[in-house]
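Note sheet for the following structure.
One protein chain omitted, others in place.
== subunit A ==
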């Protein structure tokens, strides 16, 4: 049996993780929404600390190396560099295009990738890969989590305002799909075109207060106004400024997310305290996706007493693998595309309003599979 003394006597097994990140400073419509400099990385670091506390008893030591590239830049060199330094587990917070540019190379090198940032459904569908595990949820999972709540509230008539960038349109697509799936009706839609305005101007609010009611004036009656603005062009300006008084949901108002900085449910207080103490700020969704990914690697190493990616991957891919991650139930992977099943938080920025799946949305295998594209519809062929 491993004892403290035994652990000290055995050679230390080193497990190297890399964190590859596309980063450039971003603006937001509200300064409160500007992403922290260490978003995601901070979550991975807390998990490394947790893994090392456990590793102390087993003679395992986890290390994390962070590498940053520009958004849309070539990531191959940075990825190669991490591989050369011995990282066999890479947490990736890069775009779908960047991720796909290194996926096959990683597979040939026996490197496992954990996608902690990209919500693109295509990475789990037509562009899925056998060596990429996704701890970040997809846009369809987030949209379905929101839609279930609106249906539960019997707010069924929606209007949709979406941005003019590709990712805004992808989230709008996910919302339209959710409407069809759960019985919502989108009674009207409108694009808000990005004409290139500064996100912060001294007297900007004066104009916005006049413009937004006019923009939403022509909509037929509805229960909820849905917003798809991942690009931070107009979404924050919609709540309280609509022509008729209606709740707003989507990328502003009631927002679906993988985690909420105020969640204290399901033992959440403990990880929130630990995170806040280490980083001096609250834990965000990307931090949780990264924490979960690094914990999955830690859990696999603990249970297998190994640092070998093949051994760890076999453990994670096994039928009975699950991870505890403060989400109220064990989290498991969808075997057909390696997406982590997880509940969706619905928050208003200050507090958690609800979590989906909602009561009554049933499924023959897992209620979490009522969120996002399910196995019968998948276009993923793992390779």
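Here, a residue touches a chain if its C-beta (ideal position, glycine included) is under 8 Å from a C-beta of that chain, and two chains touch if they have at least 3 such contacts; residues count from 1.
Simple rule for what comes next: contacts and distances are computed from a predicted model.
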Protein name, per the UniProt record, of whichever chain is missing from view ("Ribose import ATP-binding protein RbsA 1", "Nitrous oxide reductase family maturation protein NosD", "Membrane protein" or "ABC transporter permease subunit"): "Membrane protein"
Touching the absent chain when the full complex is considered, from A:101, A:164, A:231 or A:329: A:329
Contact partner of the left-out chain, one of A:50, A:173, A:191 or A:223: A:50
Positions on subunit A contacted by the hidden chain, ascending: 1-4, 7, 50, 53-54, 57-58, 267, 270, 273-274, 277, 295, 299, 302-303, 322-324, 329-330, 366-367
